[in-house]
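Take a look at the structure set out below.
Only one protein chain is missing from this complex, and each of the others stays in its spot.
To keep things simple, chains are lettered A, B and C as they appear, and every chain counts its residues starting from 1.
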Amino acid sequence: MVKVGVVGYGVIGQRLADGVARQKDMELVGVADVAPTLAIRALKEKGMPYAFYLGMAENKPQFDALAIPVAGTLEELVQKVDVVLDATSAGIGAKNKELYAKYNKKAIFQGGEKNSVADVFFHGYANYEKGLGKQFLKLTSCNTTGLIRSVDCLDRAYGVEKVAITIIRRVADPGDYHRGLTNALQIDKAPSHQALDLMTIMPHIDATGILVHTPVTHGHIITVVATTKQKINKAQALEAFGRHPRIRVVRIADGFQGNASLFRYARDLGNPRGDMYEIALWEESIVESGRDIMYAINIPQEAVTIPETMDAIRAAMQMQTERLAAVGETNKHLGLGKWLQN
Amino acid sequence: MVKVGVVGYGVIGQRLADGVARQKDMELVGVADVAPTLAIRALKEKGMPYAFYLGMAENKPQFDALAIPVAGTLEELVQKVDVVLDATSAGIGAKNKELYAKYNKKAIFQGGEKNSVADVFFHGYANYEKGLGKQFLKLTSCNTTGLIRSVDCLDRAYGVEKVAITIIRRVADPGDYHRGLTNALQIDKAPSHQALDLMTIMPHIDATGILVHTPVTHGHIITVVATTKQKINKAQALEAFGRHPRIRVVRIADGFQGNASLFRYARDLGNPRGDMYEIALWEESIVESGRDIMYAINIPQEAVTIPETMDAIRAAMQMQTERLAAVGETNKHLGLGKWLQN
Amino acid sequence: MVKVGVVGYGVIGQRLADGVARQKDMELVGVADVAPTLAIRALKEKGMPYAFYLGMAENKPQFDALAIPVAGTLEELVQKVDVVLDATSAGIGAKNKELYAKYNKKAIFQGGEKNSVADVFFHGYANYEKGLGKQFLKLTSCNTTGLIRSVDCLDRAYGVEKVAITIIRRVADPGDYHRGLTNALQIDKAPSHQALDLMTIMPHIDATGILVHTPVTHGHIITVVATTKQKINKAQALEAFGRHPRIRVVRIADGFQGNASLFRYARDLGNPRGDMYEIALWEESIVESGRDIMYAINIPQEAVTIPETMDAIRAAMQMQTERLAAVGETNKHLGLGKWLQN
Partner (left out) sequence: MVKVGVVGYGVIGQRLADGVARQKDMELVGVADVAPTLAIRALKEKGMPYAFYLGMAENKPQFDALAIPVAGTLEELVQKVDVVLDATSAGIGAKNKELYAKYNKKAIFQGGEKNSVADVFFHGYANYEKGLGKQFLKLTSCNTTGLIRSVDCLDRAYGVEKVAITIIRRVADPGDYHRGLTNALQIDKAPSHQALDLMTIMPHIDATGILVHTPVTHGHIITVVATTKQKINKAQALEAFGRHPRIRVVRIADGFQGNASLFRYARDLGNPRGDMYEIALWEESIVESGRDIMYAINIPQEAVTIPETMDAIRAAMQMQTERLAAVGETNKHLGLGKWLQN
């Protein structure tokens, strides 16, 4: 059993902890944070299913006042685990890295950190082998993770030369009050970092893209114009996407009208927090454009990176050396691709 | 074991079914709807935890094509149960009533139906006794249900003469595409029906109010100006609210900044679908205004009426004859008020 | 002086009337509608700068009660003019066409009508010559009008073979209460009609695209991936766009952060209603993608079709027979391209 700790118990950290807890070959030792946030209060109200370690000793009295049990310090948690999943705010991870290095522990950072924090920039499906045995890995961001799933899928099936993407980005998560946009679309300087990141992970592909922020919370939508080595038609694209355990092909005609339908469906499925690990791909969005194929995907930003982070643990700890075996193991524990059998 | 069927498996119907399934002294016989909506597809993907009955025979082939098992017809479901929870779209319930009457079954309608559909307009805390043994009950709507909880709470503690409310209404549920509002507040003709409904349930109170629709999905907020028989102060109000198992007193200072914080918290608590049965009341919103007391509450529209509907089953079926025993039984099964012990 | 009448005094009709009033070689005879809407009430409060004709005689008492002067019937207006601009709701124009035909008048329909209503599907810059002397013309819709401006611009400069577009669509206009979307992105079946319409107007180009609705009101954003005959670079694209009198090249760095910045700027410019006739194109959005060029434009949906409608009058009435002379005349009266001299 690989021992795992989660540092930073926010939107991503909570989901990482839940994800690890579902891996039968891993053990979640505990989670760490610095203050009694709502997420920690919820942990308390649930009866502390995960042990809590405190990253800021001076805040201990606050926890005592709330009767929230503290199992130890962040440093103690680090010592107890084989690998740390760092889901702290951007920039903090780079600082925490010193602690992980001090105890010679492996660590996996989320997409908000700089690439330089890690030995390898990682995606479970696209470059699993690169992560094998590495000490520090950094995951791709939520948009890039989902985007690469779909591009890697096409690439392995038909060969992809070039992609041009448009990211219609959700600007905040449900419950965020520290950021937001009201009745406005906001455009970023192009090319978007997601296109550049894709090229770092898949250097044989030429990628560019434009990102527009929109005032919604339930998932990004990305349109992709992909130039394949040889022309493919809609049916061929669908065939490849339809077999991928982390891509759910959905139909507008069935009621999947947009990102919010997918969020509702995940809630109705009974998924914890109404989360979805898989990206969705709309069947009716696939169109041919000369030699290119164009399609649209939905990125459930809160949970989409969890599977690839589990893959990263497998790679770093060399739990599986073969890519498909590794992602398959993750998929099994997370129930990914089950809908393919229905 | 009282046998219950749920007719209409939408936003409310799904939650009613889950609510019944949690009552140890009730049995959920099945749920009924007319088409393979996303909610039904989710039921299928979950492995049919509830038996499904079809309300529109001509749609059977659609279900067969999707391999969704159909346990029987709506009429068959009605025959098998003691009481029906009708959560169909407004207006349909009145039609369905003929079917319920034909088999001499009890039925409980949601707030969208006209009052005339039922023998009594019901609220578990405010007028439980009125529902005892009745055949047809109609629940108050989501806003009214939550509002009455707080007003009844004050009324029983201190006596309330008059309330003036402002409803800041969420305009759609997460995932709704058939209605919405974009960058606009919309005002309704006053007085709001919620104020009038409150007076129907609590005729000794004079109520009026204004309703404004806002483009959000995660909960209504209502401000209440309540005139009590004798002046009370903030501490007295807080004392009464703080003991109510269906009112969660929260603090902005703790991170409960608005309706979306409560939705996030409910998700982090692991509540199915991220739902909340209790209303929230902000401690920092309570202010004294001359002899009046003013406060703000949050109404989680998707799930707030579930507890009072369980109460209604208890009343209609005379499972408990005493108000506090009945609501207490419901609370126990739904875990309501557990936070009071923390 | 060409005599013009505007039928339908809503969002588009009001702006058409203002646009005609600014053309020194046209005379606005009057505007017509059927009920005392807010737009008509505003006309009254402004002192009736335009004569009003009534399209529904039975509503005359409503106008009398409000002391709104009625200059005559819709049929009388039609008789007085050379050309009608029909800006009624989709479907009404096709019915009104019989009246226009009865008096042998020319008519120009907006994008909501079916193509079959007209002899030609028209865009001032892209196919002016096709409209010359025709009786019935139909304008492209707001998105298509703006999109074609940019594609036609590139096409005339460098030759365009293919475009793949992503339309990030505003879902309602400011003040709309009959439609809206709340916290949701909504995707349409692809290809979008705008791509198909572009091919109707510019049959030598292969076009496809995906449209996503977003809950905002101040302008659509379209990203375009254009394949030119020969590879061009960003500077070349910018050079062509920068000379177009109906394309305003803007910079994020200057403060044009999105669609709402452009709306604010138009208000600060003192444009009537804060409208903008020109599309905006973000300089920092232009990127090269292999042989393709990618860029993003903003479509101010309320006013963008006004210039091309003025062009259509010129074509239908053969006021100018040469394309550039015609659009140049329209531009001069509307002040388009003035910023190029600054």
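Simple rule for what comes next: contacts are C-beta pairs under 8 Å (C-beta built on N, C-alpha and C of every residue); 3 or more make two chains touch, one makes a residue touch a chain.
What you see is a predicted model; the values in this text were computed from it and never measured.
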Which displayed chains the hidden chain touches across the whole complex
A, B, C
Quick one: say which of B:K60, B:K162 or B:R179 touches the chain that got left out.
B:K162
Absent-chain contact - pick from B:A35, B:V287 or B:A325:
B:V287
Among C:Y125, C:F263 or C:Y295, single out the residue that touches the unshown chain.
C:F263
From the list B:A21, B:M48, B:L132 or B:V225, which touches the chain that is not on show?
B:V225
Which residue, A:N115, A:T182 or A:T321, contacts the hidden chain when the whole complex is considered?
A:T182
Residue numbers in subunit B that touch the chain omitted from display
161-162, 164, 166, 168, 170, 183-191, 206-210, 212-219, 221, 223, 225, 227, 252, 257-260, 282, 284-290, 292, 294-296
Across the whole complex, list the residues on subunit C that are touched by the chain not included here.
14, 37-39, 41-46, 67, 173-177, 182-183, 218, 254-258, 260-261, 263-265, 267-270, 272-274, 338-339, 342
Residue by residue, what part of subunit A touches the chain that was omitted?
171-172, 174-177, 179-184, 186, 215-217
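Throughout what follows, only the chains that are shown with their structure count from here on.
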Out of curiosity, which chains are bumping into both subunit A and subunit B?
C
Between subunit B and subunit A, distance of the C-alpha-averaged centres to the nearest whole Å
35
Euclidean distance of C-alpha centroids - subunit B vs subunit C, Å:
47
Two or more other chains are touched by the subunit B residues 174-177, 182-183
